[in-house]
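Worksheet for the structure shown next.
Apart from one protein chain that is not included, each protein chain of the complex appears where it belongs.
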Amino acid sequence: MPLFTMVKRALANVTGKPATLMYPATPAKQYDVSRGHIVIAIEDCIFCGNCQRHCVSQAIVVDREARTWEIDRLRCIICGVCAEVCPKDCIFIEPDYHPSSVGPVVELVQGPPAPPKVEKKAKTEE
Amino acid sequence: MSYITKSPWIIHYDGSSCNGCDIEVLACLTPLYDLERFGIVNTGNPKHADVFLVTGGINEQSREVVKNTYDQMPDPKVVVAIGICATTGGVFRECYNIMGGVDKVIPVDVYVPGCAARPESIIDGVVRALGILEEKRTKMTEKGGK
Amino acid sequence: MNEQKHTVIEIAVTDLLKKAEEYHTKGHRLVQIGCTPLGDRYEINYTFTTAWDFESLRITVHDGDEIPSISGTYWGAFIYENEIHDLFGLSVTDMNIDFQGHLIETRVPTPFKNPPKVTIVSKGGDAQ
Amino acid sequence: MSNQIVVPFGPQHPVLPEPIHLDLVLEDERVVEAVPTIGYVHRGLEKLVEKRDFKDYVLIAERICGICSFTHSVTYCNAIEHIMGIEVPPRAQFIRTIWMEYSRMHSHLLWLGLTADAMGFENLFMNAWRLREEILDDMEATTGGRVIQGSSKVGGIRLDIPDEKLGEMVDHLKSIRPLLEESNRIFTHDQTVRHRMRGLGVLSKEEAWDLGAVGPTARGSGCDMDVRSTGYSAYGELGFKPITFPHGDCLDRCLVRSEEVLAAVDLVERAVAKMPDGPIEEKVKGNPDGEYFAFSEQPRGECMHYVKANGKKNIVRHRVRTPTFTNIPPLVKMLAGIELADVPVVVLTIDPCIGCAER
Amino acid sequence: MITEIIFAIGFIILAPFIGALIGGIDRKVTARMQGRVGPPVLQPLYDVFKLFEKEKAVVRNEVNFYIFSYLIFVVFTGALFFSGSDILLVIFALTLAHAFLILGAYAATSPYSHIGAERELLQLMAVEPMLILAAAGFYMATGSFSVRDIALWPEPIVMTLPLLFVGIVYVLTIKLRKSPFDLATTHHAHQELVKGLTTEFAGPTLGMVEIAHLYETVFFLGLVWLFFASMPWVGLLAVIIVYFLEILVDNTTTRVRWQVMLRSAWLVALVAGAINLGVLTLM
Partner (left out) sequence: MELLVFLILFPALAALLFCILPNGRLRDTIVVLVSAVIIAVTLYLFVLFAGAGTVYFDIESGMISQIMTGLEVIISAGLLYLAAKYRQYLIAGLVVIQLGVVLYAESLINETAALNNLFIDPFSIIMAMIIGIIGSLICVYSVGYMRDYHAHHEGMPDKRRWFFALLFVFLAAMFGVVFSNNLFWLFFFWEVTTLCSFLLIGYSWDEEARKNAFWALLLNLLGGLAFAFTFVWIGLTDPSGGLVMMDTLLAAGPAVAMIPAALIGFAGLTKAAQMPFSSWLVGAMVAPTPVSALLHSSTMVKAGVYMIVRFAPIYNVTMVGYMISLVGGVTFLLASGIAISQSNAKKVLAYSTIANLGLVVACAGIGSYAAVWAAILLIVFHAIAKSLLFLSVGTVEHKIGSRNIEDMTGLLGRLPAVTVMMIIGIAGMFLAPFGMLISKWAALVAFLDAQYGFILVLLLAFGSAVTVFFWTKWLGKLIEVAWNPKPVEAKISNHEYSALVPLTVLMVAVCIGFPLLSSYLVVPYVFGIYGMAATLGQANMTIMVMMVFMVLIMPLSLLYFRKDRKILPHYMGGLSSTPDMHFKGSIGVQRPVALGNYYLADYFGEKRLSNIGNGFCIAFIAMLMITVILGVIA
């Protein structure tokens, strides 16, 4: 009658090293492809709003006039669709996850002033 | 420091999630992450619990359950919303049956993002909740003292 | 990829019970019952199979129609029929286990019910 | 007054990771009546098709359930691809198959652990979940997500797995195989486990068929029923054989699953061996028009995604018939007359996934 | 008389700490058996202190009275035992204590605590014969029921009562609420009864139950030690081995149904009692 079939495993575990990753003493496990959080290279953004339209949980708000790109961290499911649809490939997925918070986290990223205007000015100056 | 931060007992409820976050909560208890290192025990019983981990965007039927469970926890207590569904409703925000976040039903102290929230994230969230628990405990004794 | 064959057979509501019994005696199992709202009507598919060649009986019903339950023949059908009742607001008669609308309770009653037909006079503003 | 005990079992209950409720009526500890209530996880996501682009909707379909998440997204994609007549490149099919089998391993190990825990065998639970982490590691390394992979898309897959990584994965599986076998042995041979499961919750072959049981629940009753036999994705090329056991009790349902974990390891190894080269996705143009019933074998059994589209960006109807949903009637039958202590065991042996059952 | 009182007081003061230490090591070893790191060794103490920091919340006030009585009588039981009193009296006092615990669960009047109470009662019924038979065995071996006389008996009693010793170790699993017999309530996460017996106890009420459990652990290990009293250090070793075995069994079995618990515990008591006492009678 196979009783106590687990004994071997249990004793092996006691004598061996525990499997536990001592997080937070040791850093979190992650891979290159891990989907941690979304970042934007705002300099490259053309505020087309594609990401906003495709985002499955409406985490992104793009304001073409104010040249802002806004993300609600508590809505983003880090699916990466925005990165995929971005025509300028200026959205990236970083492997480290976003920390917890005690309230809403909405990040507003202000883009640089529109470059075309600068160009125009430069022309007139010349 | 009060002992409550050394022995926070948790209860977990799946308030209409997709399971993804729930199994990650459970994974936190298993050898690789081992929440018991922090004295955390999964009680499954609101009356023994100090920390309430809720996942999911809370639907019509779960609302009452979440509320009851919260009410049955003795003070001091904290609520941790785990996963995007629990924080804002996530991809299901626009579903007809979803309240859109745990804070629509009970006060939430810590929001843990992620879909699914990673175990490390959850550990962080719980640890952050302990600070709040300690504060609440201090407030409670002050009030009790008067 | 060799995939399964699926035949859809449109039948009248009145034939449903008879057909279901036929399938049962032939040893088919009930794969699913599924409902599709199509604006003014509903399609209900009853899928059966013996192996991997599926056959679906399709009936078309309208709001207010009564659908006979096949739970007398297929005991487990109650779960689908109650679902259809709760989500689509269609009434299914003589279910063996009738949850009385409490199988799935939703914030919006019968969310999949076809919208009542209204003539849109002018399209002003967002529907939200 | 009779000596009945009426217990509200769930929805919040530690042995049920997901909320479902049973009105249990007991005499001593014998169940004389058990009526289930579901709907605690019903979100209504099928209706979201009306608001989302059919391509983005894959991500929502995936979130029907966090366990067979990947399988759901593939099945949905299959349905759309079929309607639109898209030929998915073979490499994508193979990699999808590998991920689906990984899902199965992780799901079965997870389930194995939960069942052990429901019987009070905490150590076995820990052991199973520890092994599961090994599977999840490879999962995350290749898809970027532990439980929600998000790596399937209409027309193919998002991420390729480089060949050297495939090799590593096979090596890794080889190295944990003895551990998996050991764990299975404990699960199927330990006398106390057998005491809790042998002869419990018996579902005869006829009942299983008649009540619409699917997946391991049906295969544990001797029904040779596994959608993978039809050879969708790459299964047709991997020489797949269903696993069945004859007794229809809880133990046999377990045996099916524990065998399937090892079978999945084999399938992955074979898939890697036969892995074709080539692109991983086919460009999708236009919108779907038509309907299709796509079937797949998820860890919990046969799942069906029905898609009806009318040529618009938003499809008309997406209906999912999940394995757990159709396993509820057999469960109701199995619960009658058992002991209270066995309720969690019996409930868990159908491997309920309420998330997908209610959507 | 004075030494006895000192022993009793020593027990009352030290037992919770020793019990907590044992409990902490138990949890640590359990964790290691599961391949985990586990909690700090003093975790049981933290838990108890924590519980007294919580709000005083109950379903009914009377529950506290029963639980308080449970605690008092458990302490009383242990104190009687360690002061060398009559062992039968000790067993009866323990039964009284548990009756109070069970009544507390009944008084809470909720489905889970009710079933927990019924199951605890089954456990009580399963264990009781073995304890009484052990006491009978002690008497037959030493001619006295007094714990002090038994402890001062010059030979190791385990040699005369080997089967009864095994029986006691067997029911110890029930008393320590370890798998496979953690039916009424459990330290494990998942049980069909939620927390069974203790489901309705919160905060300080639960704290009292936990403290009582610490006392009980020490008391039972003392009982195990009594079998080796003539060789104190061997006895200590035996206690350690027995406790380790309990942990091992806890970690390698499922929970069984109550029928099996009752049947097996009675069978063990019957066989151990009949053979061991029978042989003693004939000798």
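Read from first to last, the chains carry the letters A, B, C, D and E; within each, the first residue is number 1.
Here is the rule we go by: a residue touches a chain if its C-beta (ideal position, glycine included) is under 8 Å from a C-beta of that chain, and two chains touch if they have at least 3 such contacts.
Everything quoted here is computed from the prediction, not taken from an experiment.
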{"item": "Full-complex contact with the absent chain, from E:96, E:166, E:240 or E:260", "value": "E:96"}
{"item": "Omitted-chain contact residue, chosen from E:74, E:124 or E:176", "value": "E:124"}
{"item": "Of E:107, E:151, E:211 or E:249, the residue in touch with the unshown chain", "value": "E:107"}
{"item": "Chain not shown, touching residues in chain B", "value": "13, 45-47, 64-69, 71-72, 74"}
{"item": "Residue numbers in chain E that touch the chain omitted from display", "value": "55-62, 64-65, 68-69, 72-73, 76, 80, 85-86, 88-89, 92-93, 95-96, 99, 102-103, 105-114, 117-118, 121-122, 124-130, 132-133, 136, 139-140, 145, 194, 199-200, 202, 259, 266, 269-270, 273-274, 277-278, 280-281"}
{"item": "Residues of chain D in contact with the chain not shown", "value": "1-13, 19, 21-23, 25-29, 35-37"}
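One rule holds in what follows: only the chains that are shown with their structure count from here on.
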{"item": "Labels of chains that are neighbours to chain C and to chain D", "value": "B"}
{"item": "Label of the chain whose CA centroid is most distant from the centroid of chain D", "value": "E"}
{"item": "Chain-chain pair with the highest tally of contacting C-beta pairs", "value": "B-D"}
{"item": "Between chain B and chain A, distance of the C-alpha-averaged centres to the nearest whole Å", "value": "23"}
{"item": "Euclidean distance of C-alpha centroids - chain B vs chain C, Å", "value": "39"}
{"item": "Separation of mean Cα positions, chain D and chain A [Å, integer]", "value": "29"}
{"item": "Shared-contact residues (touching 2 or more other chains) in chain B", "value": "30-32, 34, 37, 42-45, 59-61, 90-91, 96-97, 115, 118"}
{"item": "Chain A, residues touching no fewer than two other chains", "value": "4-6, 10, 18-20, 22, 29, 56, 77, 79"}
{"item": "Every chain pair in contact, whichever chains are involved", "value": "A-B, A-D, A-E, B-C, B-D, B-E, C-D, D-E"}
{"item": "Partner chain B, residues of chain C touching it in the complex", "value": "105-108, 111"}
{"item": "Interface residues, chain B side, partner chain A - complex", "value": "31-34, 37, 80, 84, 87-91, 93, 109-115, 118-121, 123-125, 127-128, 132"}
{"item": "Touch list for chain E against partner chain D, complex", "value": "33-36, 111-112, 114-115, 179-180, 182-183, 186, 188-192, 194, 251-258, 260"}
